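Of the protein chains in this complex, all but one are displayed in their positions.
For clarity, chains are labelled A, B, C, D and E in written order, and residue numbers in each chain start from 1.
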Amino acid sequence: MQQQSFESYVRHGLTPFFRLPVVDDGRITRERYQGCDAALLGVPYDGGTTYRSGARLAPYHVRRVSALVPGYHPTHRLEVFQRLSAVDCGNVMAPPFNPQAMRELVHAEVAAVLDAGSTPFVIGGDHSVSLPVLRALAERHGPVALVHIDAHFDCSVAENWGENFHHGTPVRNAVEEGLIAPGQLFQIGLRGPWGGESDAAIPEAFGAMHVPADELGTTGAATIARRIVERIGDRPVYLSIDIDAVDPAYAPGTGTPVPGGMTSRELLGLLRGLAGVRVCGCDVVEVTPMLDHADVTCLLAAYALYEGLALAAIARV
Amino acid sequence: MQQQSFESYVRHGLTPFFRLPVVDDGRITRERYQGCDAALLGVPYDGGTTYRSGARLAPYHVRRVSALVPGYHPTHRLEVFQRLSAVDCGNVMAPPFNPQAMRELVHAEVAAVLDAGSTPFVIGGDHSVSLPVLRALAERHGPVALVHIDAHFDCSVAENWGENFHHGTPVRNAVEEGLIAPGQLFQIGLRGPWGGESDAAIPEAFGAMHVPADELGTTGAATIARRIVERIGDRPVYLSIDIDAVDPAYAPGTGTPVPGGMTSRELLGLLRGLAGVRVCGCDVVEVTPMLDHADVTCLLAAYALYEGLALAAIARV
Amino acid sequence: MQQQSFESYVRHGLTPFFRLPVVDDGRITRERYQGCDAALLGVPYDGGTTYRSGARLAPYHVRRVSALVPGYHPTHRLEVFQRLSAVDCGNVMAPPFNPQAMRELVHAEVAAVLDAGSTPFVIGGDHSVSLPVLRALAERHGPVALVHIDAHFDCSVAENWGENFHHGTPVRNAVEEGLIAPGQLFQIGLRGPWGGESDAAIPEAFGAMHVPADELGTTGAATIARRIVERIGDRPVYLSIDIDAVDPAYAPGTGTPVPGGMTSRELLGLLRGLAGVRVCGCDVVEVTPMLDHADVTCLLAAYALYEGLALAAIARV
Amino acid sequence: MQQQSFESYVRHGLTPFFRLPVVDDGRITRERYQGCDAALLGVPYDGGTTYRSGARLAPYHVRRVSALVPGYHPTHRLEVFQRLSAVDCGNVMAPPFNPQAMRELVHAEVAAVLDAGSTPFVIGGDHSVSLPVLRALAERHGPVALVHIDAHFDCSVAENWGENFHHGTPVRNAVEEGLIAPGQLFQIGLRGPWGGESDAAIPEAFGAMHVPADELGTTGAATIARRIVERIGDRPVYLSIDIDAVDPAYAPGTGTPVPGGMTSRELLGLLRGLAGVRVCGCDVVEVTPMLDHADVTCLLAAYALYEGLALAAIARV
Amino acid sequence: MQQQSFESYVRHGLTPFFRLPVVDDGRITRERYQGCDAALLGVPYDGGTTYRSGARLAPYHVRRVSALVPGYHPTHRLEVFQRLSAVDCGNVMAPPFNPQAMRELVHAEVAAVLDAGSTPFVIGGDHSVSLPVLRALAERHGPVALVHIDAHFDCSVAENWGENFHHGTPVRNAVEEGLIAPGQLFQIGLRGPWGGESDAAIPEAFGAMHVPADELGTTGAATIARRIVERIGDRPVYLSIDIDAVDPAYAPGTGTPVPGGMTSRELLGLLRGLAGVRVCGCDVVEVTPMLDHADVTCLLAAYALYEGLALAAIARV
Partner (left out) sequence: MQQQSFESYVRHGLTPFFRLPVVDDGRITRERYQGCDAALLGVPYDGGTTYRSGARLAPYHVRRVSALVPGYHPTHRLEVFQRLSAVDCGNVMAPPFNPQAMRELVHAEVAAVLDAGSTPFVIGGDHSVSLPVLRALAERHGPVALVHIDAHFDCSVAENWGENFHHGTPVRNAVEEGLIAPGQLFQIGLRGPWGGESDAAIPEAFGAMHVPADELGTTGAATIARRIVERIGDRPVYLSIDIDAVDPAYAPGTGTPVPGGMTSRELLGLLRGLAGVRVCGCDVVEVTPMLDHADVTCLLAAYALYEGLALAAIARV
């Protein structure tokens, strides 16, 4: 059983992320984020989904179950939310039928977060929400390192669905737009089969480090994490966590599940192993609550998000 | 499809009841409720449950789905939340293993609500949360009329479970404590079988009006409502809505379901038919989200709560 | 909330039907059933199912939830289990791949029940379990009246599935074998579409009274029941309750659901309306727990079974 | 149990709508539909959904469960698929992020259906798929009668979501584009609350006949249907069936459920009561399989579709 | 997110296995299978199930979700469906109450497949469908190697259920009938407890190689696969994959789950490790969709089937 202060529950009618303070005045300004180290933003948008939609509901459910996640990190020996002033900044919402509005709104919002010296943590929504976050980050930091945890490459070409931007394209978009630093693309949790022989062509040409889920199991999450940390050095790094990196047993609540995935222990262990990198942003995407059972997927998403926040807290030290 | 303003969703990271303003400072004072016509309080307590527990989670889920309930009432021709300044006042929380603390905390909180001239709307929790609400109401208004919508009499004797107070006893407790005005107990949705021949003895001795679910179907909710309204007159009336009054087909998410119950149309129609009574308080209890499917029970609970608020809005006119 | 004695739960590790006494020594003899008015038998067999299988699990789950059904009948003003000495006699079990063994075992078991002067109450299993019960009854009583509550005629011809006996044939089998008295077949809850124009030919030729679900709704369960009671008179009557007579909203846990069915109130009301008929046996079949949600179907089955027992209790008076 | 020929199942690896013949060559031409009275088209598109997405999966699941729907209509005394040569014509598929492509593709496809003298039956998808069907119909027949069965008016103004076309607008769009004949808009199953007082303004100004779900229950589906038939006369009529017209108890699998809805018997009875009208097209929309349980919603959708086909079969006579 | 061509989805109203061409004319002849390398056959039969039935529905659901499995195998560097002309040949269907008919029909069908030089891939149904496949294979190839992936030995003796053939007996049947080559029985994924000490007697006497799930975890799937490949050499090998080999976490949708099983990564890795063996047939059995959640079991079954097809594609080279 989980140890929580009774007081901490008193009057919790609402459940912001991790029971954090809430700033949600609906205006996009630098002032809004001033003085907060980490800005948590929901993006309830799934207009970029190609198979089972529903990720738009994730911010509501991840908030709800995150109330159960305590704050002290026993591996890092760190009271995360004391080191890091984190705030629930509400949702960035766009009509589900307007992909461009979503990209513009998320871009503007994250830019404001960065202007105020805060770090964005985004809870999707489908994976198409990552591109505008990366755009805003690259504007500020230049090309970043991208740790992309996913079952898929997300490098679909525009021809696949007659559209340049959707949840299968963010990594290709980011590569093409120069948002990722050369040699700084890390894709972990990959597995097949693929749509075609050329599926890996774009990231391979870009020099990506590829760690299939199988290899992660054989080599171990800690070793893989160490290698990534070494290659990243002190570059700003963006973590993009597609919950379908994890096996459907651990994360049934997702739109395009692929058997043979990571375990929850591997996901959390990998994230813990990244201690020391300079996290400049993070997202957790593709959680589909309608397909979840007993909140297990939402809970795992909340824990992954917590690990991302812990990395940011360490980097702040 | 539901018509809702896009703007109304913008930034809705949190989902207070009906997207209402939030007052949740954790103090029990009259000032806290000043100037609000209706105070919505969650009571996430199920320590009084005898069969399938879990009603403690209802306030979180009813809040979440209530975001979908619009405000204009087409039968009463009334913009409910414009007429009635309603506020989400958070939860009254007691440890689940301390029934007495629950009763004292709810009593004190509702007393503060009433002191400020506001009307309490309580979302349980199990049915044992109703007693302290009725106590506070009777202190202020004297004995009230009780419209009790339920599959059960809730008049268990203390011997049944070796305990005077639990979710099977609130009506007996209220009768014994003199909280209900003579001839002003209305029990609707009842059905059998019973534990024994004497199950109805207490309410019958008290002169209760009994409307089994079958009779409601035959006579019609509108007619029944009319009879109740006539008998109540201008007395202050408390509505206690146990969701198990409704058939398990409409409300699977409840702890002690009984087949043969009311339809959702009968429940909502009955409530609409009570237009004109002076609602002095209302609760919706026994919603068990873990047993719900696709939120249908939580949604029905939110709609029933809305009808209660609409009645209060009419009475305010 | 349901009123139940705390004592009644003490030590209920096991959950026989309605918490009744258990006789389960595995031998088929007249002595086994001596002195018990009603013998409750599970038949966990679904080898006769043509679409979604799984009814074999029903006896386990109906037993479990029947622990929640109290004993006093407020309409009949009757303490059912005091009037009627009812006993849980365990299961009649046949390998699922041996239809003939099932028919022989059920036949022999029910014959022993009848030899001892007891009344059989059978919980299937699929509808093919009813035929051997009817055979044993007809051996004892001659052709009986059959009140058959179902969405289907159950008069499939042997050609349909290349087999004379399965869950779509029991009424045809019973008609052909002369187990039903002329003019004494009552089929309630029927609805379409049908496989072909001739679907009703066999029962119509037999002079069956047909009450589609729609007509039941329009005319009312009480009126229909009265007509049936009049036509049956004092003949021994067998009740066969296929849970798919009820709409899938009320009974999702069944193998061949048909929308547009009876409500739970209509089913229970119909059964209550049969008060006075001489029940010589009863079954509740086609409950598929794997497709149920929150036990709503199993619970309705238990309540229907209780109503059948109440009818037997009245007839005993 | 359902009576079906064993032969009819042999080799049914695939499950086209109602086990009908399949024509699916992917070309939009008049020849494709030549000689078929009714063309069944899936439109797996939910890019117009504002709340819970997922209706894109409906055509796959409705096809699957429709295999269980037999063909003979006992009320109309009609072998539907013998009178009406109906064909499963596959899906019209557009990328979920391209609403305009969806509208153009559906429009072109339905135009080809009509050019060949066939009647379109469309299985959505969300309600935004109805507009292009109505456009094609109006091009051919002029303004049509619209029987719109829904919990909502579907007359949202463009400002609500910053978009002129989505699943909340098809009726407003059709009115504004002159696709509906004056006095020939029938909206059944409506219920509140509404977003605002003006929600009904557009259809009321257009002279729509409004039948709230409550009134349907009081007046009866047969009577309402008779009134509609009289007012329609021999005009071509389009049936648009939003499954959320039905109560969530009967149809949990939908995106924007509203308690207090129609029963399955009322929906099917209403459709049967329309016998005699000249059906020029029909859709069933807003079925969300991810939220369904035990296929009850999908099954009801298949039965509603069957009733629409039966109406077309009658009109053919 | 999964990369799939938009074109590949266009008009996919039906979902044959892996979106393959369909040959389904209902006749069993050699011509039917001519020119197809791999013949995929569903056998929707669960009449051999001893505990939770429902595997009969698997072919419909595995087909549906297999539409999501892409074709290129990144480990084998192989476009599977280009190397291997695979065809969905529909279902072999027998009445669920006629085990002998099932055995005869499957036997005849597979014989026709083999006569045409094609390789059978069978999707059950319960495990009793494997025996007739093995019979047809042994008629053609003589005794084969059997890679049997399962939690159980499937060597029940006839006395257990009073029946020589059911889903607990196929390996014993095959051993007794001489269908397996000496020393060529490989059983992987086994775990206890057992019914009795003698459970392993038959396979041990036959010289089976036994790899419990625990040992697979310790030794690694790749190593185990290598050992099997070495022992098989160039003998024709049949793969029989009972999904309950995998842990219930990964495959909840099965009738007789046993905790402590393989992971999905181990199952898929084991199959990949068998590259080079001469696959003469394959089945995937015991998938029970009614017990599945979010299609995770069906999806894993489809992926396992794909790996089997990939092995056949390699062998064809």
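Everything below uses one rule, namely that contacts are C-beta pairs under 8 Å (C-beta built on N, C-alpha and C of every residue); 3 or more make two chains touch, one makes a residue touch a chain.
Just so you know, these numbers come straight off a predicted model, no measurement behind them.
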Considering the full assembly, with which of the depicted chains is the omitted chain in contact? A, B, C, E
For the chain not shown, which residue from A:180, A:258 or A:300 touches it across the whole complex? A:300
Of E:88, E:109, E:199 or E:307, which one is in contact with the hidden chain? E:199
Can you list where chain B touches the absent chain? 46-50, 52-54, 56-57, 95-99, 101, 161-163, 165-166, 290-291
Touching residues (missing chain, whole complex) on chain C: 6, 9-16, 22, 24, 26, 42, 59-60, 63-64, 88-93, 95
Contact footprint on chain E, counting only the chain that is left out: 49-51, 126-127, 150-156, 159-162, 166-168, 192-197, 199-200, 213-214, 217-218, 242, 244, 247-250, 252-253, 255-261, 263, 286, 291-293
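Simple rule for what comes next: only the chains that are shown with their structure count from here on.
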Quick check: more C-beta contact pairs at C-D or at A-B? C-D
Per-chain C-alpha mean nearest global C-alpha mean belongs to chain D
Roughly how far is chain A from chain D, going centre to centre by Cα mean, in whole Å? 39
Could you grab the centroid distance between chain B and chain C? Build each centroid from C-alpha atoms only and quote it in angstrom. 38
Quick one: which residues in chain C touch 2 or more of the other chains? 49-50, 161-162, 166, 247, 249-250, 263, 291, 293
Taking the touch definition from the header, please name the shape of the chain graph: line, ring, star, complete or other. other
